[in-house]
Structures are given as structure tokens and as C-alpha cells.
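I am attaching a structure below and will ask some questions about it afterwards.
What you see is the complex with one protein chain gone and the rest in place.
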Amino acid sequence: MILELKGVTKKFGGVTAINNTTFTVNSKEIYGLIGPNGAGKTTMFNIITGNYQATDGEVVFRSEKLNGLKPHTIVRKGIARTFQNIRLFKTMSVMDNVLIGFDFQANYTYFESIFRFPRFFGEEKRIRKRAIEILDYFGIAEFAEHKATDLSYGQQRKVEIARALATNPAMLLLDEPAAGMNPAETKELAHLIRTAREDFDLTVLLIEHDMKFVNQLCDKVLVLDYGKTIFEGKPSDAIKDKEVVAAYLGDFAHD
Amino acid sequence: MINVKDLHVYYGLIEAVKGISFEVEEGQIVSLIGSNGAGKTSTLEALLNNVKKTGEINFSGFDTVNHKTHSLVQRGLSLVPEGRRVFINLSVEDNLRMGAFNNDENYERLKDVMYGLFPRIKEKRLQMAGTLSGGEQQMLAISRALMSEPKLLMLDEPSLGLAPKIVGEVFEIITRLKEEGITILLVEQNAFAALRISDYAYVLENGKIAMQGIAKDMIGDDEIRKKYLGG
Amino acid sequence: MNFLEFMQQMVNGFSLGSMYALIAIGYTMVYGVLRLINFAHGDIMMVGAFLGYFGMAVLGLPFVAAVFLAVVGSSLLGMLTDKVAYKPLRDAPKISLLITAIGISFFLENIFNVLFGGTPRPFPVPEYMEHIINISGLIFSVASLMVPIVTLLLLTIILWVLYKTKYGMAIRALAFDVNTVNLMGIDANRIIMLVFGMGSGLAAVGGIFWAVNYPSVEPMMGVLIGLKAFAAAVVGGIGSVGGAVIGGFIIGFTEVVVVAFLPEYGGYKDAFAFVLLILVLLFKPTGILGINFDKSRF
Amino acid sequence: MNIVIRKDQWINLAIIASALWFIWFASTHFDEYTVRILNNIAIFTILAVSYNLINGVTGQFSLEPNGFVAIGAYVTALLLLDADAKDYQFDIESPYPWVLGLQANFVWALFFAGTFSSLLALTLSFPVFRVRGDYLAIVTLGFGFIIRILAINNPEITNGSLGLNDIPEFSNLYWTGGIAILAVWGILNIVNSKYGRAMKAVRDDEDAAIAMGVNTFKIKTFAFCTSAFLEGVGGGLLAALLTSISPDLFTFFFTFQLLIIIVLGGLGSTTGAVIGTVLVIGGAEWMRFLDEPMNFGLFVTPAMPGMRMVVFSLILIFVMLFAREGIMGKRELKDLFKKGKK
Partner (left out) sequence: PMSGPLAAYGQTTYDGIVLAQKLQPTLKNGDTVKLVLVDNKGDKVETATSTTRLISSDKVTAILGALTSTNTAQVIAIADKKQIPVIAPAATNDKLTMRRSFANRVCFADSFQGKVVANYALKDLGLKTAVVIVDQAQVYSLGLSKAFKKAFEKGGGKVIKKLKITSGDKDFKAIVSQIKTMNPDFIFLPLYHPEASMIARQSKQIGLNKPMFSGDGVANQTFIDLGGKAVEGYMFTDFFDYSAPPTQKSKDFIAAYSKETGKNELNSFTALGADTYFLLVDAMNRCSDPSDSICVNKEIKASKGFEGVSGIINMDKTGNATRSAVIKVITNGKAIYKTTVNP
């Protein structure tokens, strides 16, 4: 067990986006978070990453309580994320985008960078090497010096995931990674996530509406419906679950 | 209904669409499919004169080349833009009101029609659109586009980010709109679903039309299956 | 300090505040559609005052006609600057727009300086405006009474336009997404131009009232007033018309209160306005009635 | 301290060496007017690159420079003037005893000027970075305004509007140019380090930067304090160049001028800021002929004093209309050569 949410509730004004939700994610699991639009999935991510504070309940990561921590501290504890709409640093190169992920791992001070101390060069060399390795892993090393936003959509997704991996996370949160991709591209992405889990020793928590993708990829899914849990278990069982079909899948799922 | 000849779209030095010709016949659903960056969005924007372009576009016998976006909308073209783009600081109802900006007399009636189509947004009608979930925003964007009672409705990836059930509903609604006589030009990543409800389809690749044909036939096409349907 | 004096100072603050408010409304409206701090706004106000001056002193027009001339002239000028300097930059970084705004501001100040000289000119105030009203010791001129009335009247009209008409809705929508407004079959550029026209017209009214209350016009008159009105707009929450009025009154009252009740700190009068502004923003980072334009969802 | 020199650093060293040579050459060969313009350019280079760090690189739309430059100038002036000179000058009120006691040599004076500014920036960053965007702009604008008002209203320290005169003229091209080179070098070093990357990330997308583990408040504060330090030093150099300072030097026009410089040069580009400085400061001098009567051969226009500023503002508008990202955009000079090679 790596992440545990205990009775998490989030209210916006009068609206309850998440209502007393509890679930646990095990180490190296690919865990899917699905549910109708507005069910509170992204909100859940934001609570885990510290962007929102839960109105009630606890978030425990590797037996440490995350409530109240700043988002950048939570990243350093090993939770990285991507966004529902790609959010790369648009004026920066692919390489620099990934290097930002190494920001807190490069060990030199501000002063050392101004006056170019030896440690600066050593550390820069080290993180650049690692960055290239990651880019290489995703097959985008050749674009290292391109502006990130000049890349195709699929490649930008990869940069975003690479950037998240650069923070050396134990857990990766992906918000609709396959959105805007066609089925062929989606398939490639699923493959990539699966291998990355092994190679980077990751636990993955993802949100996705593409059921085919979820089915292929996830070990377990949690179905949220306007704040409450309606199903937790294998994706293949979720498809058959009456309540899930009624609330989320509709007839469309049978394709 | 709309007839496009030799359309090019430019972003500075980049040529995103490289000379395509196609047409959409009245009463039909026509799909544009293709991978990311193929130029689909650019094509739709070009039909509304919203980007720098060259080429001939004829809409119901009317040459659109020298007309601004807003006057084309007034003539019956309507676009559901990629990424929804609802007015986040207006309420849901005001968003609909914006859609009916030039269609005051039918506002009340159409509003109720939209609430009928998407009960979920009716519940939220006084909420700021910015606080809706992604899917709710998509529903709002579609209804907003319909508020001007367009002759040709263009949808740019309407299923993006929607729950499967809603996706199904959206496609159902698109079919229903067709039955009501609205011509539809549909851009989709979800090629399968798009082709199933379309009459005709074009495949865009790198800014050029790579293939075209009757939609039903395309689902069976091996190349299409491999490239766009994932298996 | 007796009650009468206190009331007198409150009257003073009210009249000064409404003047700031009047100018702040224009700032806030332009900000509302373009998210541009229109640094030239104060200078448009100056042009408005000059037009009023020319209308009365040179053309010999009656006051109302001169106001009309000033409002129309400034509106046209506002729309022209939009067309020439802002419209070509709609999709450019905001900062480029800001620099052209500063450029327009410098241009107006300096061209008026070269053409008409920097010497202040007396503004021909109509007799009845200077008439003094004395209500049991409370003293104020007709002009200073008129400003709040005109301000509140204009405020009502603008709020009505903004929140009760579809044009207002379009204006509010523009702040976030110009392109999508076009997709609604609305000529966004025309609406932006109209807002510039309205904002500039208001600036002209503000300029004339300013000149009536403090009867002199000169090319640099818009600088400090513009700055304070801008501060007022921010205190109130830039983008919010009601906020601009509240902000205007707050700044006006603060000034008067500092000078009247803390004379030792009279020199800090202008600084207080900014200290207050910083304090307000600390507790309300988007101003009193402000909307967060940077709202980004994850 | 041994500083490692890399291959590409040789180019930098060569650039620095030629700049130093130019400083020497200019100091010994050019007339005083030209040298003074060069001094102005050097000082404004320091100010522009440091302002660019917070405003362009970090994307925090701050309008503070006039405040910190003022502080740097006053600190330096008070440290350089001896007690006697101060006692003689202070005319509105007599100076506080501790004001008379302030004394330091030029190097320390500049150092204190910078340090004092950056400490103030550190204190300020807590309230300032609570707000974003245009609100940040007005808060910092207010800060500069308040500093000036304080200078006017505390004659016991600043001699009020009279300002401080007879400041020893320590600044010369070696000082101003030398520090300018250091400043450009140091800032480029920051920009090309993890701190610079983080600053750019904050500019591009603050939330995404946070999601990458960047402590954005710390990064903004670093940029702010660094800017303030150099602005303080620049103010000190300015005071020791002009030998006379007063509050009216530090109005927001001062900030606007810097803003124009960095935007013209290309917001976010350090070398662009240098180019912008040369163009704006040099250009404004060059355009002086516009104030004079002009002879077009056929006719002579009368002198139109003030015309220079009219033309200046028109040029400003045109440049922005046709080069909206400024001359360099976000690129550095180096990038242009890279592109050329491809």
C-alpha cells in the first residue's frame, strides 16, 4: 500500500465535489479513477497533490500524512502529475522542460550558479545526462533542443510524462492522458505507460474516459459518481456492473 | 451546402493545410478524421475565416472569402470549438444567451430545447461556466453553438474528455440534429464513432487529404483500421 | 474638530472621490475587455478637458455643447487609438500592448506640449457652476455637487448596460476570450472599439469636471490623476465597474482624511493611497470586488 | 576558488576581454560627452538586465526599479558624503546624528546599496508575491511611489526635495562598464542554471512549475532580490556619476524607461536588454537634433522643442506594432548564431 485516502470530502461553497471517499492504491499498481463528468476525479488529484485542501479526511502517502503540505513539497515526496490539458513550458526547449523536473535534485546553490563554481558544472552534467536518458527512453531525444510546443500532440504528451518522471516519483498521476488521441495513438500510449511502470518502478493513478484504454491498462478501477464511490475492482468487472453502466458507461461501452 | 477548393492555411511560415478540396452536402454528416496536427482544426477555423488562408469557399452559393467570422456565423455557420471555450465568467444561462446573440426571438424556446438535450446543465444553469467539469463544459459548448440555429454545424472533437455514456448521447444528438435538417461537419479523434454516424468522410494527413469515401465503407478499410481505429 | 468641520471634510472627500471614480470606471472597462492597463487613459482625459476648453474658450460654445464636443471627440480619439495601436496587437503578448499604451500616453502628452505649450490655461467655468451652496455651514459649489450625481448616474447606466443587456454580456465575455465571442456571430472588434469609445467618453466627462472644479488645463494634467484613478480601479478590483466607484471613493476619502485629520502627514497623502491599496490587496488579492482573471483549472 | 573554464566559455572570455578593451579605449580616446553617454548606457545596462530578470525571465510584472534605484542612490550618497558636507547641505532640517556618522568607501558603499535594497526586497516579497499579474504591477508601482514620497518627507535623512549634492564623483567608465559586464555575466549565469530555468518555468506556467517541485515563491524571491541588489548598485553608480540626486529623479518615468528598454530589446532576453539600452539611451541622445531647427534644403522648420519626445513615442509605438516580441524576442544573441549555422 503506497497511497491511502481516508474519508476524503471536498466542498466548494455549497457543492460537494467529493463525499467521504476512501480507497487505497498498492505499490506498482496501475489504478484507474473513472466516473461521469464532474464526478470529482480531477478534484481528487488536486487534493492528493496539495493544490486543494480536503474539507475533511486524510491523504496518506507511504505512511505519511500529506494534508496541509505545499504542492511543491508533495512532489518532492514522490508524487508527480500531468494535467488534463497539456501544460508544457511553452517558451522552453524540450530539454529544459525535462530539466525542470530535476530542479530540486540538482545540488548547487544560487551563489554557486552566479559565480559558476565547479559544483555547478558537475551537477548540471549529471542531470543533463539523466534528462537525455529519459528523453531517449521516450524516443524523443532528437527533439531535445526543439521548443516543446513545436512538437506534435502525441509527442508533447510524452514530454509531459517524461517531465513528470524526471522528478523521480514513486507515484505518477495522469489526468486523461489519452484525451485527444486516436485509437492507434492511444494504444501506443498504453504500452508506454505499462513499460514505464516496470522500468521506473512506478505506481500509476490515472483518470481516463476511454474505457478501452482503461481496460487494457488498469489493474483496478474506482468508479466515482458525483462524490460517492459506486464501484471498486477489476475493470473487466466494472464494465458489467449495472450501476456503473447506468451512471457512466451507457450503451456505448459495448463497442 | 459548403464547397471548398484548394484551401491553404498558414501560421506565419508554417503551412498547416496544404491545398485541400472537399464538400459537404446539405443534410449530411461529413467527418474529417486524421491524427494530431493533421490540420483538422485549422480547416474548420479557415471555413470561418478565423485564420490566414487562401482558397475558395462557397457556402450555399455564397462566396465567403471576404467575410469576417461573425458575419459568417450570422449566415448560418456555427462552430463548437476545440477545447470547449465556454465563457468561464458567465453563468451557464448567459453562455446560452451569448449563443443566441443574433437570435433573440427564439432564445426562450431554444434554451428549453437545450436543457432537454442536456439535463445536466440545466441543474447548473446559474453556476459560472468556469466551475463546470470538462464534460459539462462540452455539453454547454454544443448547446451554445446550436442557439444560433445554424444551417451548418461544425464540431471540433465533441467527444473530447466526455464520459462514454455522454459520448454516446452526443453522437445520438448529432444524428438527431441531422434528422432535423442541420448539416454537420464533424472532426473527431474517435474515428470509429464518427464514421458510424457519418455519410461521407475525409482523412487528413499532414495538411492533405489522404483518402475519402463513404463513411460506412471506410470502417471496413484495412488501412483506416490500422492507422486510426487502432486494430 | 467640531462636527461641522468633520462633515465639511466628508463632503470634500465625497466630491473628490467621485471624480476619481468617474475616471476609474473608464480604466476598469477597458481592462475588462482587453485586460490592458490603458496608461493613456489619463491623457485621454486631458484631451477631453482640452476639447472642452477649446469648445468654450475658442469656439465660444455653451457648456453643454462643449461637453458634448469633448465626449464625442475623446470617444473618437479612444476608438482611433484602439484601431491604430491596440487592435493590431490583439493576439500579441499583453506587455507589448502595455508599451504601446505608454507610447500613446507619451505621444499625447508631448504633442500637446509641443502644440499648445505646457503653461496651464484657465478653464472657463460657467457662472452657475461656481455658485456656492451653503447648507447650515456646509459649503460646496454646484460643480462639486454635480460630480457625484453625474458619476452615480453614469454608473447606473453602465451597470445596466453591462448586466442587463446582451451587449454587456458580450463585453464581460470578451475579457476571457475574444475569439470565441466572434464565434457567437458578434463582431468582437467592434465591441472592443465601443468600449474604448465609452471609456474615453467617460474620461472626457471626468476631465471636464476636473477642469470645472480645478479650473486649469495643461498637457500633463492626466498623469497623476490617471495614476490615482488606476489605483482606485485596482483597489475596487480591476475589471469591476462597481469596484472602480468604491475604489474611487476610498482613495478620495483617504486623501481628505489624511490631510484633514493627520496634517503632520499631509506630505504622505499620495503615499497613503498606495499603502491602502497594498493593504487591500494583501487581504483581497484581486481587489474588493475583483474577479480573478488568472483563474486556471488544473 | 578555482573556476573551471569550458570550451564555450572561451568565447565569453573573448567577448569580455574585448568589452574591457573598449572601456579602456573609450575612456582614453573619446570626448566627455560620449563617455558620459557610455556611462549612462553602462548603468542602464545594469538596471535593464536586472529588471529583465524579474520582469522578463521570471514573468513577474513588477514596476519597482525606481524604488530600489532610489534606495541605492541615497545609501551610496549618504555613505560617500562626509559629515561636514552633509551638515553643510542639509537645509530643510538638520540631519539625524546617525546620518552624519554614515561613512564608507566606494566599494563598500555600492555593496551596502545593493545589500540594503535586496534586504528590503526580501521583506517586500512576502506581501508582494501574494498577488499576481497586474495587481503585482500596481503594488510595486506603489512601492516606488512610496519610496519617493518618503525621500521627500524625511529631510532629516534625505534632505527632502533638495536632494544630496556634491557627491564625490567616483563613477567612471571602468566602474560602470566593469560592473555592467559583471552584471550581464552573472545574470546570464543565473539564467543558464537551474534557477534560471525555474524562473522561466514560473513565467510560462506557475502551476505546472509547482507540480514539478519548484518552490515558486523562493524562485520569485531570488529573482526579486537579485534585481533589487543590482538596481541598488546601479543607483549607487548613478549617484556617484551625477554627483547630485533628488527625489524627482526617481519617478515612475524612470521605471517606464527601463520597461521600454527591456520590452524593445525583447522581454526575457538578457542580451536583448543590453541592445535595448544602447538603442533607447543612445537613440534618445541622438534624436536631440529633432528639438533644433531643421534645414530641409528648401525650407527651414522652426525649432520645436519637445519634438524629440513626440518622435520617440511614435517610434516606440511603431516598433511594438511591427516587432511585438521586441527585437530579440526571448532569444539570446548566442541563439541567433546557432540558427545561422543550421
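Every chain is named by a letter (A, B, C and D) in the order it is written, and numbering of its residues begins at 1.
We take it that a residue touches a chain if its C-beta (ideal position, glycine included) is under 8 Å from a C-beta of that chain, and two chains touch if they have at least 3 such contacts.
All values derive from a computational prediction rather than experimental measurement.
Seen in the complete assembly, the chain not on display touches C, D. Interface note: of C:P88, C:P126, C:G168 or C:G267, the residue touching the hidden chain in the full complex is C:G267. In the full complex, the hidden chain is touched by subunit C at residues 5, 8-9, 12-13, 15-16, 110, 113, 117-122, 125, 130, 132, 134, 139-141, 210, 213-216, 218-220, 223-225, 255-256, 259-260, 263, 266-267, 269-270.
Contacts to the hidden chain, counted on subunit D, fall at residues 31-33, 36-37, 40, 88-89, 91-92, 149, 152-153, 160-163, 165-166, 238, 241-249, 253, 285, 288, 291-292, 303, 305-306, 308-309.
Everything that follows uses one rule, which is that only the chains that are shown with their structure count from here on.
Across the assembly, subunit D contributes residues 207 that each touch 2 or more other chains. Taken residue by residue, subunit B touches two or more other chains at no position, since every residue touches fewer.
Partner subunit D is touched in their complex by these residues of subunit A: 49, 51, 70-72, 75-76, 80-81, 83, 87-92, 96, 99-104, 106, 108, 110, 113-118, 120-121, 124, 127, 163-164, 166-167. By the touch criterion stated above, subunit C contacts subunit B in their complex at residues 166, 169-170, 172-173, 175-177, 179-188, 291, 295, 297. Remark: subunit B residues 48, 50, 68-71, 73-74, 78-79, 81, 85, 87-90, 94, 97-99, 101-102, 104, 130, 144-145, 148 touch subunit C in the complex.
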